[in-house]
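Only one protein chain is missing from this complex, and each of the others stays in its spot.
A and B are the chain letters, set down in written order, and residue numbers restart from 1 in every chain.
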Amino acid sequence: MDEVQRTGIPLVDRAVFMIFIILIAIPAISPLGLPISISSNTVEVYRQIEDLKSGDIAMWITDFSVGTWGQVGPAEVAIYRHLFDLIRRKGIKVIIVTTYSVDGSLNAERILREYVDTRGLKYGEDYVNLGWIPGYETTLMAMAKDFQGIVKTDAYGNTIDKLPMLRDVRSISDIALIGFSTSTSPDPYPRQLGGYGKPLIINTLIATVPWTLPYYEKRLITGYIGAESDAAGYEKLTGMPGEGLRTLDAQTLSHIYGVGLIIIGNIWYFTRRRGGKG
Amino acid sequence: MIDALVMSIVILMAWSFLYRENIFYRIGEALLVGLALAISVKVGLDVLFNRIYIPIVVKQQWLSPTLIAVALGLMMYTRFSKSLWWVSRWPIALLSGAGLGVAMKGAVMAQIVRQLDIGSLFTKDIFTGVNNLILLVTAITSLAYFLYTFEHKGALAPVAKLGIYSMMICFGTTLGLFLMSNIGFAISLIPTVVRPPGLYASIVAIILIIVDNLIKKE
Partner (left out) sequence: MSFLRRIEIPIILFAIGSLLPLIDYYTGNLSVQASELLSWVVILVTFSYLIGVVNLFRYHLNNIRKGRDVYYSVLVIGSFLFYLAIAYLNKSIYDWIFSKLYTPLSMSISSFVGFYTYTVFLRGARLKSPTAILLLIVTVVILLYNTPSIRALSPQLITVGDWIKNVPNTGAYRGILIGMGISMIVLFMRAIIGRERSYLGGG
């Protein structure tokens, strides 16, 4: 019986999968310690966040889906850690919110619960988690225009009047920096939050980065993070190692494997064609 | 210990699909759907509680305009009725309108006006001028390719053809990055299944695959 008919997955494909798993397993078992360079866009994002001053309010919109944690999660964790470190060091305030889907709010809660040290910080005064405010682009526009009109409670049902740090937040002009993480289209964010003269940072899938570049070039987005390598760079800059740095060797091997497959595929194709089979 | 073991078991259940479709994968898939449904309902109800119950019942704003939104929201559920399904079109129309209106408000400036501003072609630094020219040419030609209102004939034909090359550069970039994005998901999971105790679950999975192969061969 034909292999495909028998199992549904061709043997060659299985071999491709298996080699990939072995390749990424090697550094997971024994790290290779390959060199790393920090990209200029990572440094730019780090600088913009680090430049926040005492009393400044940063709003971080966590909108990525749970399935894309592996790509967006490490940088998100690194940025949260940085922001919460700045609450301690400089006295900034942080608003966390989700607009796109349920997933974002669950990711945000998970990061706050498992990755960020919130001990000694006062909820409602130093940071606040607004949870999911459905509506996506309409919510983004509403927050920029009339913050108090759209934000009624936080994620835990506390009304806004019980959260002192939000008392003076009327619109986007009261927020010093806005950041967002997304695993879908980046368009709504610069459309609604760009052009206000505030830093607007994106943490996204690396595949989405080219899409953000026309906005970045026009400074509607002022900084971007788009891969585990950027996450690793960010972790190095903050001095707080995490998942990004741990997966760096595997990334190198998997990219080289991808290039290798293109070359092998073409050699295979041209050899067969020359042999009259192509 | 137990956390890592549970995580590795569910990862292997899902990844078993890469070998072939099987009962473990389907259990994992059903579990994922069930959990996702529960999460959606829980968070959805939380939002409705915070947005409707607190202002109207707790704060006793009985005549709040929010009630109209609630009525519209409930009207959506008439889509399950054969005779009243048309009522659900009202809230959907309002929702779609608001979505498109808001998107268009932002798009005019961010996606059209600001993107039309391309840097000068005559700069002190010749490379900047050349780069600006390439930016201009690639933008115009790729836009021309999508002009389906006119047939790609005459002067438009070479422009649209050049547009294909512009887009190949852009799609090449995306393809490379697309692979990177997608393999990133697997990379982040692998440490769980190759280090103990996840490793033990992986060994069991490998044994099951070998046994399955032997049975199939017989």
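Criterion: a residue touches a chain if its C-beta (ideal position, glycine included) is under 8 Å from a C-beta of that chain, and two chains touch if they have at least 3 such contacts.
Note that the structure is a prediction, hence the values are computed from the model and not measured.
Decide which residue listed in B:Leu37, B:Val57, B:Leu121 or B:Val204 touches the omitted chain of the complex.
B:Leu37
Could you tell which one of A:Gly104, A:Pro210 or A:Gly223 touches the chain left off the display?
A:Pro210
Decide which residue listed in B:Val58, B:Leu100 or B:Leu121 touches the omitted chain of the complex.
B:Leu100
Taking the entire complex into account, which one of B:Ile54, B:Ile140, B:Leu156 or B:Ile209 touches the absent chain?
Final answer for the missing-chain contact: B:Ile140.
Of the residues in chain B, which ones touch the absent chain?
The missing chain touches chain B at positions 3, 6-7, 10-11, 13-15, 17-18, 26-42, 44, 47-48, 51-52, 65-66, 68-70, 72-74, 76-77, 79-80, 86, 89-105, 107-108, 111-112, 115-116, 131, 134-146, 163-173, 175-186, 188-189, 192.
Just checking the interface: what residues of chain A touch the absent partner chain?
Its contact residues with the unshown chain are 12-13, 16-17, 20, 34-37, 39, 65-70, 102, 106, 109-110, 113-114, 133-136, 138-139, 141-142, 145-146, 149-150, 152, 187, 206, 209-211, 213-214, 217, 227, 229, 232, 248-249, 251-252, 255-259, 261-262, 264-266, 268-269.
Definition applied: only the chains that are shown with their structure count from here on.
Measuring from the mean C-alpha position of chain A to the mean C-alpha position of chain B, what distance in angstrom results?
Here chain A and chain B have centroids separated by 14 Å.
Of all residues in chain A, which touch chain B in the complex?
It is residues 6-9, 14, 17, 20-21, 24-25, 28-29, 67-71, 73-74, 102, 105-106, 131-134, 137-138, 141, 152-153, 155, 157, 159, 187-188, 190-192, 194-195, 205-210, 214-215, 218, 220, 226-228, 243, 246-247, 250-251, 254-255, 258 of chain A that touch chain B.
If we count contacts the way the header does, which residues on chain B are in touch with chain A in the complex?
Residues 18-21, 39-40, 43-44, 46-47, 49-51, 54-55, 59, 98-99, 102-103, 105-107, 109-111, 114-115, 117, 170, 173-174, 177-191, 194-195, 216.
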